[in-house]
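Left out: one protein chain. Kept in place: all the others.
Let's look at chain A:
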Amino acid sequence: MTRLPIFSRSTEQALAGWPPPVLDPAGPFASSITVLSWVLFAIGGVILGLVLAALWVALAGPERLRSRLGGTRVIWLAGIALPVVVLTALLIYGLTLTSMLRTPTQPSDIRVRVTGEMWWWRVAYLDQTGRVAMTDANEIHIPVGRTVTVELQSSDVIHSFWVPRLSGKIDMVPGRRNVLRMQADAPGVYAGQCAEYCGGAHALMGFMVVAHRPDDYARLMAGRRRPAPVAGGEAARGAQLFQSNGCGACHRVAGTAANGLAGPDLSHVGSRRTLGAGILPNNRGTMIGWIGDPQSLKPGNRMPAYSMLPGRDLTAIAAYLETLR
């Protein structure tokens, strides 16, 4: 199906899955929205054709048709009856579809809570009772073929959660919990983006949904439950610097003294596809660049620059973070 890349960032093609194509569904929920979109385009096309035909009749048509066009019968039929019928049908169709996207959690669903923050995504995997089983940020791992119920909230302003290939788009409103269901039919990386203007770095608030085969997914999640391996060499020095420079006041690393909640959870940052919430590839260089001067990359975000640290310390911290997988 047609791919319409609607985002254009200068890093086009620089990140896998970016920009996320719309009208290229990869699961049942996105498919039904794509069908709705094409139905709307088709109806729009037909109505445009009718209006153009009426215009032609009015300007250059035969006398008999022109007088009929000006009659009250045409106004009743085409001006009132037709819009009422078409718009009512579309309203019923659209509302039925969106309510299907938001049906309350089924017992078999996987539950993930995503909280919008300026300008990143707090991710919590929930167990069947709704308790937080694991936390992460800016990346959501799901198994293919399973419906995932995403509970959406915001801790500051209104954001909007949108993974065009997996589901619809819904606002994250402070003080409210919205629900959206999504599903991927094939393994892959699906880019998402905040779709509601939320401040200066709104355009730099992206994320990735990674869909795995069920056994890969089970292995990944089981691996993450084990405590982080103790780092050696340069990474060990990095772990020390991470503590001594106070990184743990804002960031959490599971199994260590770092338990800050103001910034993204870094327990698995080394395995992330991107840094800075979907904006940079994740490698040693971009990690150093982010730690050293995050303000040049995402102006106004809450992390201060650590450019007062010598280069070898930045390198060691980056080496440590790479081990958190």
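The definition used in the following text is that a residue touches a chain if its C-beta (ideal position, glycine included) is under 8 Å from a C-beta of that chain, and two chains touch if they have at least 3 such contacts; residues count from 1.
One rule holds in what follows: contacts and distances are computed from a predicted model.
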item	value
Undisplayed chain, where the name is taken from the UniProt record, one of "Ig-like domain-containing protein", "ABC transporter ATP-binding protein", "Actinorhodin polyketide synthase acyl carrier protein" or "Cytochrome C"	"Cytochrome C"
Absent-chain contact - pick from A:22, A:114, A:152 or A:314	A:314
Given A:161, A:242, A:290 or A:320, the one touching the chain that is not displayed	A:290
Options A:114, A:280 or A:324, residue touching the unrepresented chain	A:280
Touching residues (missing chain, whole complex) on chain A	9-11, 13-15, 275, 279-281, 283-286, 288-290, 292-293, 296-297, 307, 311-312, 314-315, 318
